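Note that one protein chain is taken out, while the other chains of the complex remain in position.
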Amino acid sequence: MSSLQSLDIAARSATTTPTPQAREHVVEVAKLIDVSSCIGCKACQVACMEWNDLRDEVGHNAGTYDNPRDLTPQSWTVMRYSEVVMPSNEGERLEWLIRKDGCMHCADPGCLKACPAPGAIVKYENGIVDFISEHCIGCGYCVKGCPFDVPRISKKDDKAYKCSLCADRVSVGLEPACVKTCPTGAIRFGSKEDMHEFAAERVVDLKERGYANAGVYDPQGVGGTHVMYVLQHADKPQIYNNLPADPTISPMVSLWKGVTKPLAVAAMIGAALAGFFHYMKVGPIEDEDDDGPGERRATEEETR
Amino acid sequence: MKRTIVRYQDSTRINHWFVALLFVFAGLSGLALFHPSMFFFSNLFGGGSWTRILHPYFGLLMVFGFVFLFLQVWRENIWTRNDTEWIRNSEKLLRGDEEHMPPVGKYNAGQKAVVWVFAVSLLVLLITGFMFWRPWFDGVFPIVLQRVAVLLHALAAFALVLSVIIHVYAAIWVKGSVRAMTRGTVTEGWARRHHPLWYKEMRGEK
Amino acid sequence: MGGNAAEAHPCGFKWVIEAKQHRRAKLVVVDPRFTRSAAMSDYYAPIRPGSDIAFLGGVINYLIANDKIQHEYVKNYTNAPFIVGDNFSFEDGIFSGYDETKRKYDNKQWGYALDDKGFAKVDPTLQDPRCVYQLMKAHYSRYTPEMVSKVTGTPKEKFLKVCEHIASTSTPTSTMTIMYALGWTQHTIGSQIIRTGAMVQLLLGNIGVAGGGMNALRGHSNIQGLTDLGLLSNSLPGYLSLPTEAEQDLETYYKPRALKPLRPNQMSYWQNYPKFFVSLQKAWWGKAATAENNWAFDYLPKIDKVYDVLQAFELMNQGKINGYICQGFNPVGSFPNKKKIISGLSKLKYLVVIDPLNTETAEFWKNYGEFNDVKSEDIQTAVFSLPSTCFAEEDGALTNSGRWLQWHWKGAEPPGEAKADPEIIADIFHRMKKAYAKDGGAFPDPIVNLTWPYKIPHSPSVEELAMEYNGKALADVMAPPDPKDPKAPPKVLAKAGEQLAGFGLLRDDGSTSSGCWIYTGAWTQAGNQMARRDNSDPWGIGQTLNWAWAWPANRRILYNAASSKPDGTPWDPTRKLVQWNGIAWSGSDVPDINPAANPGDTDRVQPFIMTAEGVARLYAPTGMAEGPFPEHYEPLESPLVNNPFHPGNAKARMNPAARVFKDDLAAAGTPKDFPYAATSYRLTEHFHYWTKNVLTSAIIQPEQFVEIGEELAKAKGISNGDRVKISSSRTTIQCVAVVTKRIQQLDVDGKKVDIVGLPNHWGFVGVAKPGYLVNSLTPFVGDANTQTPEYKAFTVNIEKA
Partner (left out) sequence: MEMNRRQFFKVTGAGLSTSTLVALGFSPAPALAETRSFKLAKATETRNTCPYCSVGCGIIMYSVGDKAKNVKSEIFHIEGDPDHPVNRGTLCPKGAGLLDFVHSPNRLKYPQVREAGSKEWKRISWDEAMTRIAKLMKEDRDANFVAKNADGKTVNRWTTTGMLCASASSNETGYITHKVMRSMGMLVFDNQARV
């Protein structure tokens, strides 16, 4: 019985039976991050911290603007800064590409596929992938499953944490905190369809300004994502601080969590049953002293 | 009173049952994480988190115990040509016909195979287990390596459980075997019938 | 240029992105560093810190040379046709009227040539060699693209590309706005840099039009409000100014302030100065201000010299100041040359700090090891720290960059025993008043007679204070006799006791009172206009006249009559602002001109109503301390040994009228010891020295660092993340080095110049990592007009730590 009638669950970790899906006519939401309008001000990081009552520790400056240095259980989104020199119609041009890193909310989430704990990871009907910490057992399988290396396990409580796309705000009809606060409107929120339309407009504008390969990043390798990027150089996503070019769930994970496991369980149960029926059919090899066949032959020899 | 022969010393038996018990714990807690259908086993260990915490320790202890057991029995389990012959005829044995089986020493080929599968799979389980043992080895291994480790761990676990099932069934199937491990002695008939070479050897000494 | 809106004003920068997305606007950024604004730019060009006038002078030269000027705008709305007097001259970097010993100019020699009726002569054809246009053309002919590239270090083709972008807005239908901030103000030639920018905008016809203008991105949330209310050493509320010693009576006091128009029929609004001044005196001293005592003129202190902050700390160091009160201000962090600031404070008898947060100033006497190495026992200053409320714990109005007075409401109680500022000030006032009433003392009159009409004397309510600065009628305010019907009984515009609706109702006969004339209209009889929250934008160009209230008279764009051609029709029909419809001026904003002033008249009322000329000033005969035309001068501490425009004249290396004291001039760093050009600036994650007390800001930008280019790093063997030592002629500090492609090495005047960037958000108090106050490095020198210290261009040396 999910206590969340308004946002039905499309998929649940480690659950072999389908979740309640009668209400599937739900708008799929999406967050669009337009890297070409992002000024890297980190307002989204602060809004996320403040809304979710998270406070990372005050780290060090290691020679870049990236603070905190990486996603952590207390930092669900961080800005990644890369200074690249790209060819442009006026020769070389320095560009400062700043990408908001965080959960991509995949349509086919690797974390959910890898998670062994029932109900620890759920994907709602509107596309949000959320961690239900109360069921999380802290095994770290989600870290193996995620193609974008996003989930982080907290040392304090052994629970996995990541951006929840403000499922609590979205469930009462508000937009996520980072979307609302973004000063330049680089982060937009709405139905995935609308976001694709807006992204297309942005790509047209970017192409006019000399970015021939501008495009939308919505990788189909994971069935499309509910967090999409507009990139000035969509042909080379890796220059955005190694955003994977074609992210898919690792074959190891799909093998590991795919069809092999049920077969293995079946094989084990099968072996036990086979033993049982074999016992029924062939019957045990008795251990009587004298009338066993092998036994008879041996005794005849010595007693002679 | 049937005459019996001593098959296993007390220390070996205690060691065996120590490993067997830990196998049950490690196995059940492992199976809880293996497939959702068996996740309810985690309730035996106090819930999912405790299962995840205890499982590595059970595994470690089991391997630790197994090492001693292995040191005691590995000499008798060296594979000989005779064992290949046994394997070729094992199909008949399964149908209950023991006559055509070649004479066997202390361990027949089936038992040897089981021991070696135990050893290999426990080794793989140990190595791969460390690679994603949270939280102690959290950041030590790259994620790509951990993905391989997780897969191998599952495969090795599967092999181990399967061979344990076979091992247990064999013991039940061949009447009189269980007492070898429970009381350490077997009946002379059992020895003569199943392990003639070992029987001769024991009589030789006696 | 001169500002980094993406980092310092991100939510304001949203509208640059909107313009790019909806109007396909182009963003051009010229900055010593490739900032986060530059990351959004369509075109970026590097520039050496302190060489902005050279760049902009080059732009003026380019516009004139390539005839990219909006001629009709320049001819009608600027003083280009005005004829300059004969004794104005300019040789080798120095204007006429310079007194070298006092380092001051006497601007009487820069006046216009006046005709017999006292009006300035004009030559509409702009051919007269002494007309402003020709003089300007000659003055900036020296700023050739080659010279500009030599001085600024900006590669020539990049400079020309920027000029191309700027020139494209010279047509009436396309416009440009300049968004500048401290990047332009914090130089010894700061005010003149801004004037050069304004001149560029005037040549392009971009002032007074929608989407145009000179947008000063001001710093603090209410810096505009406090400047409007005159909290400056030489000011009174409403941009009135304190009398100087020489002005002993009202007559001489009014004369230089109530400017008579220099062209016939111009509004020259300052001629109403007496109405504003008398209303202020009545607001402050009520009945004690009467016609007999010149409306309590002598209650006001008279100025002998400018007591700006640099002067204050100079006097402190000379032991001439005993007490200092820092209300929400952290001079130890924000003023240049920290050593001099600390030594000044140490000579005080008492220091009072009123602040919601603990600051470096409050603890200047405490030893914080390498970050503040002082001996407490030698500092004999008694320091009082009084906790005050923060924005969330008080009602009131703040005035933003757009001159909007916005009311805000209190959401929580202050922590502990903290009190609101009005309460603290009231407390000081009452104790002083009681002491003077009881034991007398020096000139008690202005204190004991100060009006204090507040219902709760020890805690004046913000509503009462707002109503007071809006102003009210003390007696019935009569309309001036109607010329058409002189006999008609005069109409009563406002009854006694009523709040006044606008400064048009202020009188100089003592019948009205107003604490700040430009704020009249903020709290009228109809109530608190500042609390209005209707954000409708009927014209679709972002004009929300019913949101809050803007001074003056809720006008949102100043000089908006210039958005129409001389005949009153709009320059750009697609973006109308204010135009003449035959009967009156009207449009999407409150007209900044007499609504009935028909543009068709021969001497029409010109849009720039505050200037005596009625038109904008390309040539400034008064008002600027260092010359009517901006001229490039090097910063006090420059990597160059001389001013490339005037290599031979040592007097013209630095701004001849800059605010600098003798010992600081002598102690300035030389290019030999400190070869690298340095600039200090803000990051978007922090607000000066304030947010290092804020955990979220500390998390996203935890530790002090310096930014250097890859060439300098290679030369000094510094790799990314190393600790480095940065030294200027005043001290040495240490921090982490960020080696980046975003700072390029420039070649200037045949020399390679590296730039060192110093963000200034760290100190020894706060939750962020402790750091050095960057202003320990900066020189103690200020702008000639505003005395703003030169934080943006000085020289340092850098070593691996």
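Order of writing sets the chain letters: A, B and C. Residues in each chain are counted from 1.
Here, contacts are C-beta pairs under 8 Å (C-beta built on N, C-alpha and C of every residue); 3 or more make two chains touch, one makes a residue touch a chain.
Worth saying up front: this structure is predicted, and the values here are computed from it rather than measured.
Among C:394, C:589 or C:664, the one in contact with the hidden chain is C:394. Although one chain is not drawn, the whole complex shows that of A:45, A:75 or A:232 it is A:45 that touches it. Here the missing chain is touched by one residue of A:57, A:70, A:90 or A:168, and it is A:168.
The residue touching the chain not shown here, chosen from C:85, C:111 or C:446, is C:446. Contact residues of subunit A toward the unshown chain are 1-4, 7, 9, 12, 15, 41-43, 45-47, 49-51, 118-119, 122, 130, 132, 134-135, 164, 167-169, 171-172, 174, 177, 180-183, 185, 276, 280-281.
FYI, only the chains that are shown with their structure count from here on.
Taken as a graph of touching chains, this assembly is arranged as a line, each chain contacting the next along an open chain of partners.
A separation of 51 Å divides the Cα centre of subunit A from that of subunit C. Between the CA-based centres of subunit B and subunit C the separation comes to 84 Å, rounded to the whole angstrom. Annotation for subunit B: no residues touch 2 or more other chains. Within subunit C, no positions touching two or more other chains are listed. Interface of subunit B with subunit A (complex): residues 2, 32-39, 42, 47-49, 51-52, 94-96, 98-99, 132, 134-135, 138, 143-144, 146-148, 150-151, 154, 158, 161-162, 165-166, 168-169, 172-176, 187-190, 192-194, 196, 199. Within the complex formed with subunit B, the subunit A residues making contact are 14-16, 116-118, 135, 137-141, 143-144, 149, 153, 155, 158, 250, 252-253, 255-256, 260-262, 264-265, 267-268, 271-272, 275, 278-279, 282-290, 292-295, 298-299.
Taken in their complex, subunit C has these residues touching subunit A: 6-7, 10-11, 13-14, 17-18, 20-21, 24, 34, 36-40, 42, 44, 161, 684-685, 695-705, 720-721, 736-742, 767-769.
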